[in-house]
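Omission of a single protein chain aside, the complex is shown with its protein chains in their original locations.
Lettered A and B in written order, each chain numbered from 1.
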Amino acid sequence: MLSTLLVQLLTGLSGASSLFLVSAGLTVIFGVTRVVNFSHGSLYMLGAYTGWSILSRLPREPLPFILGVLLTVAALALLGALLERLLLRRIYAAPELLQLLFTFGVVLVVQDATQAIWGPNDLPLPRGRWLRSFVEIGDARVPLYDLILIAIGPAVLAALWLLLTRTRWGTLIRAATQDREMVAALGVDQKRLFTSVFALGAGLAGLAGALSLPDGSANLQMDLSIITDAFVVVVVGGLGSVPGAFLASILIGVLQAFGIVVLPQATLVLVFVIMAAVLVVRPNGLLGRPQAIRENPASTTLIRPAEPALRWLGLAALILAAAAPLFVGPFLLSVLTEMAVAMLFAAALHFMMGPGGMASFGHAAWFGLGAYAAALAVKGLALPMTAGLLIAPLLAGTAAALFGWFVVRLSGVYLAMLTLAFAQIVWAVMFQAVDLTGGDNGILGVWPAQWATDRLVFYWLTLALCTAATLVLRTILYAPFGYALRGARDSELRAAAIGLDATRLRHAAFTIAGAAAGLAGSLAAFSKGSVFPGFIAISRSVDALLMVLLGGVQSMAGPIVGAIAYTGLFDLLLLATDQWRAVLGLSIIVLVLAFPQGIAGTAHRLWLRGKEA
Amino acid sequence: MSITRRSALAAAGLLATPAIVRAQGNTPIRIGEINSYTAAPAFTLPYRNGWMLAVEQVNAAGGVFGRKIEVISRDDAGRPPDAIRLAGELLDDQKVDLFAGSFLSNIGLALSDVAKQRKKLFVGGEPLTDAMVWQNGHRYCYRLRPSTYMQAAMLVDDAAKLNAKRWVTVSPNYEYGQSVVKWFKLMLSQKQPGVEFVGEQWPALGKIDAGATAAALAALKPDAILNATFGPDLTNFVRQGNTRGLFEGRGVVSVLTGEPEYLDPLGEETPEGWIVTGYPVDSLTDPANKAFIDAYKARFNETPKMGSVVGHALIASIVAGIAKSGSTDTEKMADGFAGASFDTPFGKAAWRAQDHQATLGTYVGKTALKGGKGTMVNWRYVDGSAALPSDDEVKKMRPA
Partner (left out) sequence: MKTLAVTALSRSFGGVRAVDGVSFAVAPGEMLALIGPNGAGKSTCFNLLNGQLRPDTGTVHLGGRDITGLSPRRIARHGVGRTFQITATFASMTARENVQLALLAHHRQIWRFLRPAPQHHAREADALLAQVGMAEQADRAAAILAYGDLKRLELAIALAAAPRLLLMDEPTAGMAPAERTALMALTRDLANQRQMAVLFTEHDMDVVFGIADRILVLDRGRLVAEGTPETIRANPAVRAIYLGTGATTGGH
């Protein structure tokens, strides 16, 4: 019994080491550059593939293995430096989180590039005899490689610690982690600092990727399967804190190893439950420092209602959309229906993210809950569709109000990650409650009521409801509540000084945004005739985030333009080419470079410039 | 392929393609096809090669009653809602006569539901879920591959021969895995009363914590293991199991592991003596298999995989169904497919009338290591019809 516990503990610790290696690079990069680097998983995957290419050509002895791993690290560091110098550098001045959109473009491109270079098949690295040996504990065996990994984790931590505390470069990094402006003021070449930090982070990702090979294979799924876990570790540890990441890795690795024994199904969601628990108790992670209150740099833009010319443009677009069925075919009609739903979904996220200042990585939770509520109302309770459409926002709003109570007490990336955790928990519940929800097979046959079965009617219904709800959101934003919400975002100090209750305002905004997303979700359910856990998946939340960022956070038109652009781009590219990921990724990268304020934001700026001239 | 892509591009234009009134005469029969090409390329790209080869062969032989066949293919990105939208595009804009495809069970079920709603024929290729032909089965849906029930049924005889008392299971936590475990437990308990299932592991698909999973299973000291993981999860699990001695002196029954898609990546780590379903492509010498393997190698310069067989058989099964129906009218096809028999690389198979499941079988054998590569030995072909429940039981599960 004791040996069993020990074996499980050691296994958990080796898992923790692997987790730490990926997260260390991510936390260093975030700490200094504040870039939420979604492409860190891609660097990890490239590390594994590069490592495979190198190591499979070398003898299977320890020394060549070490050499090959080091070569991989160097290659990835170089790649990271290139990525930073050629691309990321161009958008540091852009609003926060826009880099996230950018790095997501990189993820898509890397996926296609990797498949083009290495092919679709998993690439296993043959293991030398030493990599297959083990140590016996009682009658159980612990792989020698597990023990090696257990040692590598602390060794890398120590090396990083020495690097960060004993070198001038490390001192600068630590200073930059705490106060970027100060380092700039000291006359340090920030560009070179950022490049080197990116190289370090990418090198660590490469190390983690290469070291994952003896336990498995290089494959095309590893980028996305690691990235959320890595973010969880970084956030649980405290953003930018390397020792925090180490602690968090151990916490998660060990709990995971024992969780598997106690409740095998828990692997679906355990890391997110841990993150939610930690963040509720410690809003800045285990070892994170409270982020200094600072004026939101994005809020320097004056928010104005659209000028008459723009309003006419919007009205014209709406009339065009309403008349569209007269001249487009059924497929484009289904794309337009998706666009209408996406518009409301994105507008709901924008409501809390723009004026509310709360970015969410888990907005699909409310979208999905709305969809499930509608589907269950119609299929389970045999209620009419209209009841489903009514229940959906109510239930989603109620759930958002409950979760929101915890969420709005946090800020920044911590807040975003807590929403992600809640979304994953909701996802896991829907996924696992097979009897109620059909599990991953979803609920089928959720078709519209008789009177709305005709696709034309349903399209008009969707368009009407989504437009109306979006306009309601807009009205609220320009009403006193919206101003107060925006005020609390602009300046927390000033808001308190005039007696505004920022927490309550945000809580209300969170609830409204949840309800609106729920309505969007229910319309999606009826338009697809089905609901799946995928409606709540991370990728769905990311979609909404991409739409808002692509359109621009600082205007009400942003999410609308972003939703139309992203949905249209995605739907049409999926039809047009096998390489849609690469094309979509490149489009995103180009759009971000061309429209650093988002499409609508930048267009509006150009419009204003034209008028002043 | 390039031709169908171009027609897709045309459809993506801003204006709808006007309805084309086609004479039954010599215009091609249009088959819509949807699969997860970017989300699961390791399985679906060989599958695509398989159906492309079949289309070329059918058309070279003159097509079906003088009409060529044309496949209009779409990538669903692994997302059911996108698959549903694309099904609409194929039906409405491309005016396909029927549609087919899918790899993931949930997408298969979603497309089947579209077929039901739109009253159009859907022929599922890869999805394994039993619900497709039983609980959610309907007039307009046919399915080709042996289902999870059939896979379990094919393995259970050999499993019982292990005469192992204490079993554990490891299976990805979604419908396919849950269904395999459910049927296997049920069938083995009937065959071998007194068998005990002492533990389960449910790793999340694609995210197995292989070391902890293997250690947890080893700690239960089972006599035998049922595995349903596949892909990267399987590779990780096998490596950890090998190092930890999890498989030593234990019987292992493993679903799909003999398929080249999943066996090849195991390489020299392939554990020996696992009882598996799969495709022993390197040792098949009968004429039907050999002809397919040779043609495939000649066309694509690589060895076919299980997906290639499914892709190839999918087209054959559709062509046979249309030929038997004598028309591409949906109602006629919905009736006419039933009972149609067709040639596959594995031999003759047919569409069952009672549940629209094909009788295509698979190979059951043991894993072995030859020249540093995994392979299947002592295999036998199990026809699908031998692995299905009685008609009465099917009737109970399938809605009228």
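Everything below uses one rule, namely that a residue touches a chain if its C-beta (ideal position, glycine included) is under 8 Å from a C-beta of that chain, and two chains touch if they have at least 3 such contacts.
All values derive from a computational prediction rather than experimental measurement.
Trainee: Need the list of shown chains touched by the one chain that isn't shown.
Mentor: Touch partners of the hidden chain, whole complex considered, are A.
Trainee: Looking at the full complex, which residue from A:I476, A:A517, A:I536 or A:I560 touches the chain that isn't shown here?
Mentor: Result: among the candidates, A:I476 touches the missing chain.
Trainee: Check the options A:V281, A:I498 or A:A594 and report the residue that touches the missing chain.
Mentor: Residue touching the absent chain, from the options given: A:I498.
Trainee: List every residue of chain A that touches the chain not included in the displayed model.
Mentor: Listed in rising order, the touching residues are 295-296, 299-303, 305, 475-476, 478-484, 486-487, 489-491, 493-494, 496-501, 505.
The working rule: only the chains that are shown with their structure count from here on.
Trainee: Once you find the CA centre of chain A and the CA centre of chain B, what distance in Å lies between them?
Mentor: Roughly 33 Å separates the two chain centres.
Trainee: Note which residues of chain B are touching chain A in the complex, please.
Mentor: 5, 8-9, 11-12, 14-17, 37-38, 41-42, 45, 74-75, 77, 79-82, 84-86, 88-89, 92-93, 105-106, 109-110, 113-114, 116-117, 129, 131, 136, 173-175, 178, 200-204, 206-207, 209-213, 215-216, 218-219, 231-232, 235-236, 239-240, 242-245, 264-269
Trainee: Within their complex, state which residues of chain A touch chain B.
Mentor: Result: residues 4, 7-8, 11-12, 14-15, 111, 115, 120-124, 126-127, 132-134, 140-143, 145-146, 214-217, 219-222, 225, 229, 256-257, 260-261, 264-265, 267-268, 327-332, 334-335, 338, 431-432, 434, 439-442, 444-445, 447, 524, 528-530, 532, 534-535, 539, 571-572, 574-578, 580-581 of chain A touch chain B.
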